[in-house]
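Here the structure is laid out as structure tokens; the discussion comes afterwards.
Omission of a single protein chain aside, the complex is shown with its protein chains in their original locations.
To keep things simple, chains are lettered A, B and C as they appear, and every chain counts its residues starting from 1.
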Amino acid sequence: MEFKIEDLALTLKANVVRKVGPEEMIIKIGDKEHVLQILYSGTNQIEFMLDNSYHHAKYIDINSTDMQLEVDGNPVTVSQFAELRAITSKSSKHSSNVIQKALMSFIPGRVVSVVAKPGMEVKKGDVIAILESMKMQVAIKAHKDGKVKELNVKEGSSISRNHKVALIE
Amino acid sequence: MEFKIEDLALTLKANVVRKVGPEEMIIKIGDKEHVLQILYSGTNQIEFMLDNSYHHAKYIDINSTDMQLEVDGNPVTVSQFAELRAITSKSSKHSSNVIQKALMSFIPGRVVSVVAKPGMEVKKGDVIAILESMKMQVAIKAHKDGKVKELNVKEGSSISRNHKVALIE
Amino acid sequence: MINKILIANRGEIAIRVVRACRELGIKSVAIYSDEDTQAMNVRLADEAYHIGPSNPSESYLRIDKIIDIGEKCGADAIHPGYGFLSENSDFALACKKSGIIFIGPSSETLELVGDKMRCKAMMKKAGVPVVPGSDGTLEEVEKALDLANEIGYPVLVKSAYGGGGRGIRLANEEKQLRQEFEMAAMESKSAFGRSALYIEKSLSKIRHIEFQLIRDAEGNSLHLFERECSIQRRHQKLIEMSPSPAVDPETRDRIGMIATKIADISDYLNAGTAEFLRDDDRNFYFIEINSRLQVEHPVTELVTGVDLVKLQIQIASGKTIPFKQSDLKLNGCAIECRINAEDPLSDFVPSFGTVPSCVIPYGPGIRVDTYLFPGCRVSGYYDSLIAKLLAWGRDFDEAKGRVKNALNEFYVEGIQTTIPLYKTIIDDPAFIIGDLSTDYLDRFKIFDKVHIMAKEYMKKNVDAIVATALLHNVLVKRGIDMQQKTNKRSRWKEKGTFAQGLNYGI
Partner (left out) sequence: MINKILIANRGEIAIRVVRACRELGIKSVAIYSDEDTQAMNVRLADEAYHIGPSNPSESYLRIDKIIDIGEKCGADAIHPGYGFLSENSDFALACKKSGIIFIGPSSETLELVGDKMRCKAMMKKAGVPVVPGSDGTLEEVEKALDLANEIGYPVLVKSAYGGGGRGIRLANEEKQLRQEFEMAAMESKSAFGRSALYIEKSLSKIRHIEFQLIRDAEGNSLHLFERECSIQRRHQKLIEMSPSPAVDPETRDRIGMIATKIADISDYLNAGTAEFLRDDDRNFYFIEINSRLQVEHPVTELVTGVDLVKLQIQIASGKTIPFKQSDLKLNGCAIECRINAEDPLSDFVPSFGTVPSCVIPYGPGIRVDTYLFPGCRVSGYYDSLIAKLLAWGRDFDEAKGRVKNALNEFYVEGIQTTIPLYKTIIDDPAFIIGDLSTDYLDRFKIFDKVHIMAKEYMKKNVDAIVATALLHNVLVKRGIDMQQKTNKRSRWKEKGTFAQGLNYGI
């Protein structure tokens, strides 16, 4: 398998070379072999010794290509590929136009005020709506210049994180 | 039901008077009514508010009459009786002669030395055997005067708590 | 004589007060909203009463309900903690009318210091240096614009009913002032029912330095030295410490004496804080009195050895302060990091939910005030502060080393916290030399550094990360193998095994 640490844009081959005990194995990462011993595995989490260092890790969100991991308490995204699969196949998805037009809420909360109106011309940074969350009022601001095409928030309603607040074209 | 707190030799009637919510009920202990609200119930443990105080409790060991409980971290033994059952029925069991003759180990450990021999006459307090547990050597001493009838320990073997070490008659 | 105290608060401060009560042999009473049924303070207090729904306006802010419970349970006194009703003069008055001691200043003092303009004017008159700004509140934006032109931009728009940095807004020029003034007015109306804003000159490279005050009923007025609280974000303090690297002994005495004078002028009772701004020319300007126990009070406790909450209770019960100014010594250095349930890597998005497990740090010099325990709930209804991590050391370096250790040991599962931010700051050269100011985070591009540090961590731990990813496949395969085996044996238990998703093959 190949694993890509997204934030580092670093891809490494890794595989299990052989098992040396019920919970111990030799693995190869890149060119180097390591001793890996599983100390504990529970639902979505694991503790292991890699060579002579302890690590604990959680599997936050796993789908067929992306893994959201937390290694020693630090979040990290790793993609994996069977070695022959083209790495390019997934990158097109992220640059879709639809996502770039949509203004998502980065926060869950209650909508206290909707400032923008459908059809309004806005500049990047203009306030679209105001949310209240954890005692704080937070402005959701336009992420680009353009016209407010859709507006998916109502005063008094509660929205979740990544809720599509508006479409700006 | 009647409940007897063994260490206090105190028996009290108690029952549920009525439910007032999914996790809230009125109970009666002795002559007094109390509001009881279950906050959490997990395997063998429970958290509840009794009137206006929080309590957490564990059910350590339960059989048909005796309950080993831990209430707010403190161990306590409670017996329960359907109100018509005779309280005397169980007390005979504890005064059995067999138990009084048996010398039990109050500790788990490894037998480092057996001092007594079968047939030996011993006095209360004489050392019967020596155990090692948690780095400490601990002497198991005769609990009464008498003759060592049986001896159930071997040097080097490990015994559990309440193991019958010897029978002294 | 106080025998029973109702604690009109929640979270870590409620626990803090329970502990003080216990030390004094006083019964403590907790209140809890629907959201806080399983909270730690409910467990620790002698009694606990349900106060209402989760929304604070229906529970922790309900004066009537709290007084009711206080009367019902026979409380002699109420400790308001910080936030909620702690600086509310109506609440103090309601307590008094019910014959319950309010542990804090009188309602008159609360009213005075709550009206920041009036308080500032009074102090200005008494010769206390204050920041240039409007002499009263301004209802109309036009007047704000006029004044701003007079004292010069940048200016700050502040709400007279705000507090703790809430609702303070910066305007660099006219258009922005107009926009911010209107937004602040809206926010203030929504929160307090009225809008009373004032304008203040914004100073550059300012430090926020505050002095802990204590004053008893006999009028003995003492200060317990300063706390440096300059590391802030949106006027919310993040890191506090004592001593301040910017305060020498002479300044400490001089400003400390001004602080005690401020307490005298406002006829202050009990613990409070005089907040000052210090500009780059070493001028101190009084800005306001915080008429409550501060979040950061343990910083002072660690360097003075004084238990401020116990002292609050003793003063409220009529006792005089049991020491003199000259008895107090500033011993070593203490640093506090406010651990908030917010994601510092995503613009401090609040983060809440259940915390399935957590590791709270220990060790020499470490103190953690927190309501966290494995399985606890972090609620979205209340303040995001989940823990205060404090370290004491013989000097700044030792305290810093201990905070760093503790941050590395601290682990909170399930939610995002500000821990990564503090890990970055604690190693930042500007922090180490004490070059602090309220714009510290921006001035030293700390958020960029947090990202860089996260990447550096990844670089150092490439092998562990890849091994983790690889192990997922190993375990999934194992889980599926086991499932197949177990299915043949007819029963299958999920618990403790690993059987999620697909087998990617290894």
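Everything that follows uses one rule, which is that contacts are C-beta pairs under 8 Å (C-beta built on N, C-alpha and C of every residue); 3 or more make two chains touch, one makes a residue touch a chain.
Since we're looking at a predicted model, the values are computed, not measured.
Engineer: May I ask which residue of B:His34, B:Lys117 or B:Lys149 touches the chain that does not appear here?
Structural biologist: Residue touching the absent chain, from the options given: B:His34.
Engineer: Of A:Lys4, A:His34, A:His56 or A:His143, which one is in contact with the hidden chain?
Structural biologist: Candidates A:Lys4, A:His34, A:His56 or A:His143; residue touching the omitted chain: A:His56.
Engineer: Which listed residue, C:Glu200, C:Glu275, C:Asp369 or C:Asp383, touches the chain dropped from view?
Structural biologist: C:Asp369
Engineer: Just name the one of C:Arg22, C:Arg118, C:Lys143 or C:Arg178 that touches the chain not displayed here.
Structural biologist: C:Arg22
Engineer: Considering the whole complex rather than only what is displayed, give the residues of chain A touching the chain that is not shown.
Structural biologist: Its contact residues with the unshown chain are 39-40, 47, 49, 52-54, 56.
Engineer: If the hidden chain were put back, which residues of chain B would touch it?
Structural biologist: Residues 1, 3, 5, 7-8, 10, 12, 14-16, 25, 27, 29, 32, 34, 36, 38, 41-44, 46, 48, 50, 53, 55, 57-59, 62-64, 67, 69, 71-76, 78, 80, 82, 106-109, 112-113, 127, 130, 133-137, 139, 161 of chain B touch the chain that is not shown.
Engineer: Where does chain C touch the missing chain, residue by residue?
Structural biologist: Contacting residues on chain C, toward the hidden partner: 15-16, 19-20, 22-24, 44, 298, 301, 305-307, 331-332, 357, 359-360, 362-370, 373-374, 394, 398, 401-402, 404-405, 408-409, 495.
Throughout what follows, only the chains that are shown with their structure count from here on.
Engineer: So how do the chains connect up here, line, ring, star, complete, or something else (other)?
Structural biologist: line
Engineer: Quick one: chain B and chain C, Cα centre-to-centre, how many Å?
Structural biologist: Between these chains, centre-to-centre, one finds 48 Å.
Engineer: Between chain A and chain B, tell me the centre distance in angstrom, where each centre is the average of that chain's C-alpha atoms.
Structural biologist: Inter-chain centre distance comes to 53 Å.
Engineer: With chain centres taken as the means of their Cα atoms, state the distance from chain A to chain C in Å.
Structural biologist: Result: the chain centres lie 30 Å from each other.
Engineer: For chain C, which residues are shared contacts with two or more other chains?
Structural biologist: none
Engineer: Could you list which residues of chain A touch at least two other chains?
Structural biologist: none
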